[in-house]
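Following: one structure in structure tokens, then a few remarks.
Shown here: the complex without one of its protein chains, the others still in place.
Note that the chains take the letters A, B and C in the order they are written out, and that residue 1 is the start of every chain.
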């Protein structure tokens, strides 16, 4: 009810503030017998962690996950998996100037209004630091998906006006991790990096789009009315900090075609597939075995390195000086978050689908 | 788990197939003491019902809702509200030719794959007829919102390439219901209607965008991590048939600005508000008291009045002849669906917010 | 949240008041492909319905269930099963004298206090009439259990001081339905019936115990911490009107033995079983393959055919005259309710157990 859980069967509940003692979570409902590849989980955390390149925030966090339960001799036991990630870089004092000030387009004002109390250090619970817990659970979900031959690959397809217009099917997605912006096209990647460098110098921030492709999804995942597969993917993405929009398959561009142009005609044969895939791998809320693909729009980070006007808790106008360590663009670090949230949705529906038939 | 419920406290569970005996639902968690305005609920159903104009399907359904419980002497009692809407126009035989055929970009194939059995008549459960139940529950939600001074208004802002580019704040939304396409700008409405008429004549279909504005939301609705207010709105919209995308506030367009341009600066004063509203009334997943606004993209209806290639349940190629009564464009009928799904989200979070503080 | 749903995967949501238009419900999560035996479902309803013998209330209700969705050509489709049971005998006027009076040991006062409004006719939602909906869902659950070789048999083992002290394993449970009290031992049954007849003549009521035995449960059902199999069975039973206690296996009598006497020693062999079954078929909250057995205590019905002192809504003392048609003892009609609630728990855990392992 307080919204800190995600999933119905494979369920993550997370806790933790940006500058508290630790963040962490519980994964309940992970099937027994899964070999836990700790290196893989840690490598996923590395993709998200701060300080990984010069275009991300310079906050230093090791982000080492420590598992406390649910794993025995390297395998899951079916009992809840508890884990924590220590907050090492707790420069709480850096935030004293924000105790009574509401930063523009942050959650300071709304938290204070909702709860009447607020941990102001680094945004407290509203910090994107919480997404590290999603990575841990998502990485375990990915291990299950791997066994089911499902792969998820996200990449940065747009940073402000630098756009990668080539469809995913014509890209070599294996190149995504070869550059610090996580764009599979080298030339575009370089332009994106330059833009972010300039933006950083100007003390400003930029947003963009992350595209994601899921291959190998079995037919039949998704519950057809309210919990449509794409609706759950959409909610997952919209729950990520700074996300402003979600579209799947033909997306917003679907409005530019007639029905006769957009319909995906079936191909005859033993395994029924479709000639086109404007549906984005989901029909009637249920996966049809084709690639699932979608786009997620991120706004520019609200924290900028410029003085801004704002108000304090009394409603008085104040000047908000720029301080601290922040991302000029969250997109490279958000790529694994998008993937791992998608993994949570897929595994949950994989398990849910086990009860569809007698 | 099977996904036929929506909401946590104010919860709708719906049932029913397009050509079964009836559709209906149960609203659990509606607070006691609400005066039920039956005329209002029925008027909301009228806005969605088929046959309401020459640009919608000519299927005739009265869509009269019958309440069976939970209301006593005109008021809700706190017990579950059961209701049914009879299916009067059950021309099941019209669908005999679809028994063994999968219509392109419909849910026929995925239902059969998921369940191993399928009610083929009018799409069975996958038909948008189910959304009438959402209207009933949403209309009751609207009655609660009305008492809380919250209003929700949706309108058609785009049909294919006919776009209404004026921002909502400069439109007179009270004119939305004055035309059959539900666009508040008369000139644009006429163009849209013409386009749909032409499309219908060509046996084709078109999609578009519905925009929605919520005014008067109290500060503090939404749970800050996974159940962000906009994430629940997004899921609600993406669960509507034919929806391909969702964006709120600045939406996808947010990527075109720098952080310094997009941030909403607070205005000093007793009731803290913001000078701009690129956030779309939600910050950190929690409402900030400003207008909430969002866009929903609908693809063209998959059923077209043209012969299409398809396959049967054996995977053999067949010709699918065009038959039956269908919408050339679902947008005018989807306007109340968008509003009422939004109402369900808002009321649910209104009740959830009652437990935030001691 | 308002508590009108039962189950996690196989979920019943019920609605309806005793003297409203109809009661009914939605069963969500029933697997696709189940052949629906309508005669069996109706026969289960007959076991619960009023007027079935001279020792039950004489209210006449046909209790014919009407299915509205989720079944296609005799089989479940995986979509929600909506159903209604009409209230035929709506003598609402019989209850005018109760409009402003709180009957002792009924829910009149607590409903009014909780909701500020109350349907006083026949107890409204608090009437045991609601349990007919549980029978419908439970009977479908029984059809699934039958395919899994699981059988559930309940019987009356005690009416006031008439007790059947023979353990279930020495009884011929197939005789349970041969008499109107539903006690498998004929001599005891006759004594029970006589006691109830006398009690009825005196305008009074009696309670007793229903025992229940579940055979054939597969090993591994139940979730080990909060949702222990016996905890969910206990909640199911305690949710039935008039129930005051629940015990399983050795039950309250377990306190009379030492650990060395009560422990169930395993028998060696391929299929591991136990020599005794004081555990009642559940160890650590998980079924171990032995018989599950438990007892449920029912208090005497609160409505008696004698004048009682009570208070009205103003808190003034009033005389409450005896009126209407009531059960002198609910036990014979509660036997199928106990069985069918147990069936709901078992099927839900049967489906939940599908996700335990990779």
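Just so it is clear, a residue touches a chain if its C-beta (ideal position, glycine included) is under 8 Å from a C-beta of that chain, and two chains touch if they have at least 3 such contacts.
None of the values given here were measured: they were computed from a predicted structure.
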Seminar exercise, completed: Contact with the hidden chain, among C:52, C:148, C:194 or C:308, goes to C:308
Problem set entry | Positions on chain B where the hidden chain makes contact | 1, 9, 29, 31-34, 78-79, 144, 147, 224, 351, 354-358
Problem set entry | Touch list for chain C against the chain that is not drawn | 1-6, 8-9, 14, 102, 104-107, 109-111, 113-116, 125-126, 130, 158-161, 199, 204-209, 219-220, 222-228, 230-232, 234-235, 238-239, 244-252, 254-260, 262-272, 274, 278-280, 283-288, 297-304, 306, 308-311, 315-317, 352-353, 355-357
Problem set entry | chain A, residues in touch with the chain not shown (by the definition above) | 1-2, 4-5, 8-9, 11, 13-17, 20-26, 28-29, 32-33, 66, 68-70, 72, 75-82, 84, 114-119, 124-125
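By our rule, only the chains that are shown with their structure count from here on.
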For this session: Considering only mean CA positions as chain centres, point out the chain farthest from chain B.
Result: C
For this session: Take the average of all CA coordinates in chain A, do the same for chain B, and state the distance between these two points in whole angstrom.
Result: 26
Seminar exercise, completed: Separation of the C-alpha centres, chain A versus chain C, in whole Å, is 46
Seminar exercise, completed: Residue numbers in chain C touching two or more further chains are 1, 9, 29, 32-33, 78-79
